[in-house]
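Removed from the display is one protein chain of the complex; every other protein chain stays in position.
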Amino acid sequence: MARSSIIDDVFSGLQSALAPAGPNASGIAELSWIMFAAAAVIFVVVMVFLAAAILLPPGRRGWLSGQGVVIAGGIVFPVVVLTALLVYGLALARTLVREDTPDTLRIHVIGEQFWWRVRYEREGEGDEIVTANEIHVPTGRPIRFLLTTRDVIHSFWIPSLAGKLDMIPGQTNGLTLAVERPGVYRGQCAEFCGGAHALMAFDVVAHAPADFAAWREAQLRRAVEPATPLLARGRELFLAAGCGACHAVRGTPATGSIGPDLTHVGSRRSIAAGSFPNNQGTLAGWIADSQHLKPSNRMPSFPVFSGEDLRAVAAYLESLK
Amino acid sequence: MTATVHKTPRAEERTGPAGLPNPAPRPEGEIEALKHVWRAPKGLNFITVVNNTYVGLFYVGTAFLFFILAGILALIMRTQLAVPQADIVSQGTYNQLFTMHGTMMMFLFAVPAVEAMGVYLLPNMQAARDLPFPRLSAYAFWAYFFGGLAFFCSLLFQVAPDTGWFMYPPLTGTKYSPGINADFWLLGIGFIEISAIAGAIEIIVGVLKTRAPGMSLDKLPVYAWAMLVFAALIVFAFPAVILCTLLLEIERAFGWPFFIAEKGGSAMLWQHLFWFFGHPEVYIIFLPAAGMVSMMVPTIAQTPLVGYRLVVLAIVATGFFSFGVWVHHMFATGIPQLSLSFFSAASMAVSVPSGIQVFAWIATIANGRLQLTTPALFILGFLFIFTLGGLTGVMVGMVPFDWQVHDTYFVVAHFHYVLIGGMVFPLFAAFYYWTPLASRKPLSEKLGRWVFGLMFVGMNVTFFPMHLTGLIGMPRRVYTYPAGLGWDWLNMTSTIGAFMIAAGVALFLFDLVRRFRITEDNAGNIWNAGTLEWLPSGDYANRSIPRVTSREPLWDQPHLAADVEAGRYYLPNAPTGGRETIVTSPITAEPQYVVQMPGPSWATVLGAFFTAAFFILLTVKLVIPAIVCAVIAVGMVIWWLWDTDPGPAQATVDIGGGIRLPTYVTGPMSHSWWAMVVLLMVAGTLYACLLFSYLFLWTVSPDVWPKPDALPELPWPLLPAVLYAASSLAVVLASRSLRRVPAGGAGAAGVWPMRIALAAAIPLVVAAVATDLAAQSGTGLQPTESAYGAVVYMFVSLQGFYAVVLVLMGVFTLARSLAGKLDGVRRGTFDNTMLLWHFAVVQGLVGLAVTALFPRLVGG
Amino acid sequence: MRGARPGFLTKMLFLNAGLVLWAAHFGFVYGLTGVVCARGLGTAWPAAVPFVVAFATVVAAGLSLVVLFAAVLGRGPGIAGEPDPALRVFWRSVTGGVAVFGFVAIVWSGLPAVLIRPCA
Partner (left out) sequence: MMGRRVRPVLVCSMLAGWLAGCGESPTTDPEWRPSTGGAAARGRLVVERVGCGVCHVIPRVAGPRGTVGPSLAGFGSRTFVAGTLPNRPDVLADFVRDAPSLVPRTAMPPMPLDRDAARDVASFLHTLR
């Protein structure tokens, strides 16, 4: 509950490029710090020159007043520094683009207005996994994201893990990264994609390899059966209201593919692409009034349910762990 | 009439009136005649004024108005972002606010403001009486004025564009933006771009052709160099954005899929074209400001600029390199590494010239003695802010770093440092510095310190924290953000800073209202500057046009002001009885002829009004009224042009010093020929961009390119080619026979061969386009079916547009012949028509060759 | 404007020659890699890209040095035969400076070819 300090915000922020948790982000953070330090030194030197030009007595600033200083400071120095920086930057860039290896985990992320569809390629005998707005990954293993879009341009960005890469119609962009330690890393759409662009976030949850296997196992299962009459009624209402036209709940007649797959929606940390916490209350509010909460998103508000029915649907969804 | 502050020279320093071109005292009544010719219209007619000093001030004022309006939008946004999850404005409104803020600051403030300063300052700095095309600058201003206001008003009706100032498709296509918001941007801004190009042509010809005699390029004020390169950048950069706005508007209106991936189009095509304009745009804004700084620094240090040649070199180099960095905005789009690296290298290169300039200013300050006036403060603030912005600019040029900070508040911070530091601070310095030229009283030095202090501190408080906001994850263009990510206090700080800037600007406005009064008895050279704009002047500019022998003539020729004012230099009168100035050679500035210039006319104001009305009515889909306005606008332009090819008033006139100059020339020496050539460079660049689009779309979607057997059969493309060639030949014949028409001999029978040949050329060029169209549609190709169809029909449509213009110009030229205003000497109108004609024909032939041969080459 | 003396266009082109060379080099290497990578022209082509880029870099950088030496030696349009000494010095130094800039920028553009794999 204690207020986080400025230092915490920067170095352990959920969405901070300066709190790297993988080799891509670390490499860039290192480059950043080197450039910040160099820039600070250069800036101070230029300002000192300027101050000297104004403040030194006329007899003692002659060395600053000729063409020589313009050539030295304006041409020679920058050319030397920038050549070094360019070589360093190119060498770094080279290490950040990697080929697939046999143990690379391939995950397709499809940007949609205004959420993320996530699809894991099948591995071994397992099926592919479809989920939304939350990407679970193992630590210590290369992960290749294959980025596409279903509508407009989005940009996939998890600052603690890597730089951003756009999702552009008609092309597939590949981003390979790795995560060093378990944790939750927040990502967000970085290219303006229309009305609710500000509300298009997601979480990356990194697990130790064993935990990831367990998560994967759980995700492969079909949706749980309702355990109480309330939940059963919720499922009935969910199907009757036509939610299945857009959403899939594997193991039920709901097989829509326009909106997020809800088979395990209750297990996710948030709803509406990282916009709200996930619980029965927020689910109910979202169903009843999604257009007010996230204007111009593609899901219509459903103000049709009675209070009890709304609760039942929300409870059913929350039970889909 | 002005109190120039320079010491009275000792007698031996003076060359003496005997060495000057004209004797004094001047004849009785000469000054009155000069005043009469150049007077500004009175009453309501005042708005038809074309003198650069008035149009320039209107222009600066309007640009400043848009600065304030766009600034208010920024304040609303900063208020919304002060705390997480605020709801001061809705999501939809916020999206309109940031789009309008960016668009207005770029297109309605920054570019017009620097262009406006150019219109105001350049003729004075070069001691010309006006820019060479006064009506064109008036038209450009009024078009911008009406168009800009109408564009801003879209915000009041909640139909303002809401997709960001760079308008990326497919978000801006009809599928995802069905309303008219995007159309407002495309038509409104497309139109203002045309106004900017008009201004650029004016400035290029003005700098190269209307300088004081003796002001060879090595003595050209740095500001004029900067404006020359600025205008060249507009010529080569703006066509790209005109083309992409045109393509997108055509896609939206008629469904031609240039940017739709499913049909072979590409969203990346937009990004290439937009940023090919968009990055030079930054330097289009910065170079004129840097040029102004290079004028002000020597004055405030009271010593010539150190490293003049290096600074010119830096300006030229910036101009070139700025075209090699456009992909710098597309580092995160998945373009292969090696390609990105070329742009990374160019981004390094473009930063070097800025370093040269910064050190040249520091050296100048060290060489002289800085007076800490308000302009000086703003320049020091500029050096501080711009240096920081330049350093972060090098950072974002590094590809991996840019992957993190692209589209975050870090780049928001970076470009505000560059633009506010690099342009707004120099502009405020310029306001303080040059106000004594226009106003009876200078602005308050006392308040100026407060204005500077508030703006400087506010600027840093607002934007410095944003570097960090971006690094810890905040993307730009979000109307809200969650608490708990560490962004809260940073945003609150930025908001506080924004209101400090606003307070500074408000204080400046207060001072402006209190002290700024336009009069002819202006405050004069209160800073003891060395350049020609500080010569005493009236509506006619300088009493006589000096011969220049150095870069700071007022310092090196102490009697210059007095001698100019006494009429001892060139052209102290109005020998043709109309407005005129001396046209000089482009490198050495030797006098070539005296150009007669048009005066005020309602045609410019009304033409601009109806042009703007046409675009706005088209946006709101009132097609019939739009067409009516277009016809009226064309009529106004014809009215305006009718008296701008006056022919020789008299064979030669004496400008003094034994120099007799012709009053009318045509061909490569004439200013109008130069303007036409520059216009053709604009048109050629536009065409090059279209060719690029064709090739780019092919690399993206070769599958929509036809097999050779689906193309028009080979004889088909030859027919339009022959017709094009024939029309050009007819124009050549017309030109030859026109040469044989004696001056004033328009009534003779000898004029008919010319008329017949020109009249024949018109149907030939129309037939060429028609047969080209028939050939393409004969294969069943539809423009809506694929990106290939769209781009091929775009080639044809562009030729159709040129055909319409050529018909208008051809008929106009014939009409002038019939009215007796065209002969072997007075043939400027014909020459311009001819230049455009040959250009359009060559372009048509290139288009035919590409569309007929390229698919056969690659589709075997 | 016309006649025996070089015209405005020639003089201006020579003044800017270093950067015109840079622009030509830049357009060539970017266009080449762009087309080769976008069209995936086999594996042989990308392997050839670094060589072609390096070759173009050497040629363009060499030409910019030629311009630089011409300027230093007082040769070339706008310099040789210019009667006004001040203008001559100006033209010479700007031509030379532009050539130096062109040289540096051309070399910088060539650097990636040896450090970065094409089409990755």
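A, B and C label the chains in the order they appear, each numbered from 1.
Just so it is clear, a contact is a pair of C-beta atoms (placed from the backbone, for glycine too) under 8 Å apart; a residue touches a chain by one contact, two chains touch by 3 or more.
Remember, predicted model here, so these are calculated numbers, not experimental data.
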item	value
Contact set of the excluded chain (shown chains only)	A, B
Contact partner of the left-out chain, one of B:P23, B:P41, B:P84 or B:P648	B:P84
Residue ranges of chain A at the interface with the undisplayed chain	1, 227-228, 275-277, 279-286, 288-289, 292-293, 306-308, 310-311, 314-315
Absent chain, residues of chain B that touch it	83-85, 87, 482-483
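Just so it is clear, only the chains that are shown with their structure count from here on.
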item	value
A-B or B-C - the one linked by more C-beta pairs in contact	A-B
Separation of mean Cα positions, chain C and chain A [Å, integer]	43
Separation of chain B from chain C, taking each centre as the mean of its C-alpha atoms, in whole Å	27
Chain A and chain B: spacing of chain centres that average the CA atoms, whole Å	41
Numbers and ranges of chain C residues touching at least 2 other chains	104, 108, 111-112, 115-117, 120
For chain A, residues contacting two or more additional chains	75, 79, 82, 86, 90, 93-94, 97
Residue numbers on chain A that touch chain B, as the complex places them	4, 6, 8-10, 13-19, 25, 27-28, 31-32, 35, 39, 42-43, 46-47, 49-50, 52-54, 56, 58, 61-62, 64-67, 69-71, 73-75, 77-79, 82, 85-86, 89-90, 92-94, 96-97, 113, 151-153, 155, 157, 159, 162-166, 168-171, 173-174, 186, 188-199, 295-296
Contacting residues of chain B [partner chain C, same complex]	216-219, 309-310, 312-313, 316-317, 320-321, 323-324, 336-339, 341-346, 348-349, 352-353, 585-588, 668-669, 699-700, 702
Touching residues (chain side chain A, partner chain C) in the complex	75, 79, 82-83, 86-87, 90-91, 93-94, 97, 99
